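All protein chains of the complex are present and in place, except for one that has been dropped.
Chain nomenclature is as follows: A, B and C, assigned in order of appearance, with residue numbering initiated at 1 for each chain independently.
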């Protein structure tokens, strides 16, 4: 007969000889909003001038403004310059593998409805290697907020063509200029069934913050493409959207019906640098809610039955 | 100093003691169109009544009608019931791994412009595990024809929910009915940048044949979603599109402008069972053409220079 | 009736012999429901406190096709599904032709005379008993013209032949077909009674299993896939993700169906990479999660598995092995994923690998995998295989009340926390789940980059060296805690047969058979593949030869995958291999013959 050689154990929580006493859990109301100082962790390793700094700064601001607590945020990323994000935030975080951040984050979101799950990443991470996870997280409408810091280039690996690089972009993998039609992230999101789709730039901070707040408040998969300049490998990429560099930042007109999929789809083709704001936003049951309902239904007849007895009933049927 | 232990060799072509003499290459004009008998290989292992038989029959017909030669067709597939296709066709074929048929076929298409590359597969292969390759093959507009035999279920693995299963479909992975919003393959294709997008059923043969011909003639990535009933695990799935079962087969009205992306996108939402025909068709340079141009340009100054001398020039610069 | 049934005696009924065990092979097409016959027999044996073991083949074509179900029922210890059948039930000529040789000389072939024409030259070798099963079934149901119930009719015949417990069987049939349209149960019972009532021409005796000795816990009967899935639930896992593939799918289907009852969830993802990523996300969120697949999907999971190894994130990965490489032989038995389980993935990425040896062991191994994953903060791979996945066994019902675990996360606030603490007394990384407050305000990052103790990236060669050691040494610690396996048979002798995974039963039978023939053979089963338990070298020392029997290829240098691992660790040239890749489980005789030939 089989036995269990390694039994279940209560495990030590930390290997550190604690000098500080463990904090008593505070009622959330007692706690002050976190300041930037409290949310900032490692100094970012980004190049000075990189657009990603702004996105990070706004994340700190969002946490402060919305009075989120350290322990209830979870920051997830894949691999890339932008994906270093979690190291720079003082909160639970995970730096996963290239392109798979959404799948990892879905695991967190689905099993932990109490957390705010934010995912940050780059265009390569999101639309090249991670493209399929993007589609399926969108169609399943898994509750989390995904901000893609789109710089139209592979930053971390030092200037290869990215799936969003415009035709003609000269990179190390397209020395004469790229020829592949780029992905249109907005179209990709809308057609896949994302329920919140927005577009912003790292240069218009109030607008980006507003969008991040709206995304966070959305009950479902919320996606923001944030144009974020790679000063090192694609400088000036988004000047056309920066008024102080002679560009224009065109917000989506307020008449736009964010629940109109076709109108949203058309907006995706607005001439360069495109339009900014919420393209699309609809309510649709989240995967989180659908699974929760499945659980509720399944447990309807099991109220108060301990787990082992549920299993025992199955085993009894196999006798 | 390094040397090469295993030198380049002329390799034997076949291990079979040939009883037949090798055929002299015929001028194509001398050859008769292939008959079904000549193109049919193994007897299909599909369940009797499976929709996939019709698609196969039409492939034979297409080969015959369009006077294609055995050796100039290449049939590629991933894994699934539908993906067994290559075994049933007497022509060069490859049965690759699950979800990666398009990437494999792209390698064939890009390096062999002389071949007709056809890819067949199922909905799981195409839109679940293979979803990202679908998007990128479409955006790169790689010249090949892709027919997805969409049965809204995983056939080979015996009835799990597929990415195209309608909400409420009861499967082994959704015993109470599926809840995830299905992928809309047409929207997926159009938004990704496919240049030929059509929809057909395995029950309307003349229509499917017409569409397959048009797809084959298209210079670019041509995609057909062909509804093909899985008699075993989702019988009746497409009755609504079969007149003899009381359904209606609605062809796309001839006024539809196949170059109008927005109109095509709207068609994708036509109420069940949707509309059939060519949703979208535009001309855009193929990846094949773009790369060919790159080659021509790069070789402009190298006409007549043997390969080793091109390399020698590089090496001379490294002295 | 088997070789080792020397105790067969004549019962009070002049035509009934008492037997201790029997091997019954049912051969037909999978569409005929032959698995159902086998399933009923197995379940009945379980309810009768008999030991039972089954073996089945799955047709590799989509539309079904030839398939067998073999069941061995015994009052004593049943270790394998049996090399040779005592009774062959066959529905078609092809079943007859392909399986007659699996029958013991003098065994009974019971055939559907509507379809099978016996071969002349076989008549003297086997006892032929023909019954017009198809037409009698149609008759029994009442002439619907379809022979859909012929499996149940055949079950009736077998029940008569083995004097089986009819009330119990009736109950099983009612349970199985109940709930649906009541005419279905009626039809089934009509078929069964028809078969049971049929006077079999030419069969002069019937058999009755001796009363089983064992008492104790009531038996449960299930397949290896079921046992693994239920073990995962008992272990307290409440989240998982997977993608379908044969023969893993059944596990995910069961978990997807059952977990919601426990407040849990199982997600069908777009591919295997998403599945393991999501499961790792679930583990990170606070509770060990599960994923799994078979060969092709396991290959796809190795990158994320490497992350779990690097980030020291617990996760359980089930690999139900099948014939490889590539798409290979999807419905056949093989044990060729040991290498990828131990070494799959780039870099040095330590992980734990366990291989259950029986259906019962599947249940307990699942729990152990979860416990090891938690205790050592590591990915754990369970190497099951096609044979054990589909094999049906009876085993004592586990003491669920005591076994079921709660592994829900602990959110007690902490003063400070460094997950990758290099000074941790037990040497093991501990993660705190998101949701846990850290008073120092310093929050950890789980990462796949080499890192410092808090999980922040480092380029320090020194830290890389230390962290590599940390990841490796905790598994050495695990090794020291693992039970040293016991030798089956004498601890000294000529040949020690070593096996892993589902080959345990056949190897132990081979030991019995060998010893009965006077050979100094013993057996050793290795369940903990990576790390290996300590002290195996002492066990090897008692033998002149150590022969590892595994169902994989002999490789470039003539050694199977476990043999290569053992040779590498122990540098003991006594370690040799007997391998095969014919897609089937071991035959007891083959093991013995080949091992003896090798060590002559």
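Keep in mind that, in the parts below, a contact is a pair of C-beta atoms (placed from the backbone, for glycine too) under 8 Å apart; a residue touches a chain by one contact, two chains touch by 3 or more.
Here the structure is a predicted model, which is why all the values come from computation and not from measurement.
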item	value
Omitted chain's touching partners, listed by label	A, B, C
Which residue of C:32, C:337, C:393 or C:453 touches the chain not shown here	C:337
Residue touching the undisplayed chain, where the options are C:105, C:346 or C:600	C:346
Contact footprint on chain B, counting only the chain that is left out	1-9, 11-16, 18-25, 38, 41-42, 69-74, 76, 84, 86-87, 90-97, 100, 103-108, 110-112, 114-115, 132-133, 135-136, 287, 291, 294-295, 297-299, 302, 306-312, 314-315, 317-319
Residue numbers in chain A that touch the chain omitted from display	45-48, 50, 79, 81, 84, 95, 97-99, 128-129, 131, 154-158, 160-161, 163, 172-175, 232
Residue numbers in chain C that touch the chain omitted from display	59-60, 294-296, 298-300, 302-303, 306-307, 309-311, 319, 321, 323-332, 334, 336-337, 339-340, 342-350, 447-450, 457, 459, 461-462, 464-465, 468-469, 472, 475-476, 479, 530-532, 552-557, 559, 564-565, 567-569, 571-573, 575, 580-584
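By our rule, only the chains that are shown with their structure count from here on.
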item	value
Inter-chain centre distance, chain A versus chain B - centres from mean C-alpha coordinates, in Å	34
Intercentroid distance (Cα basis), chain C paired with chain B, Å	38
Touching two or more other chains - residues of chain A	132, 135-136, 287, 291, 294, 297
Contacts with 2+ other chains: residues of chain C	270-271
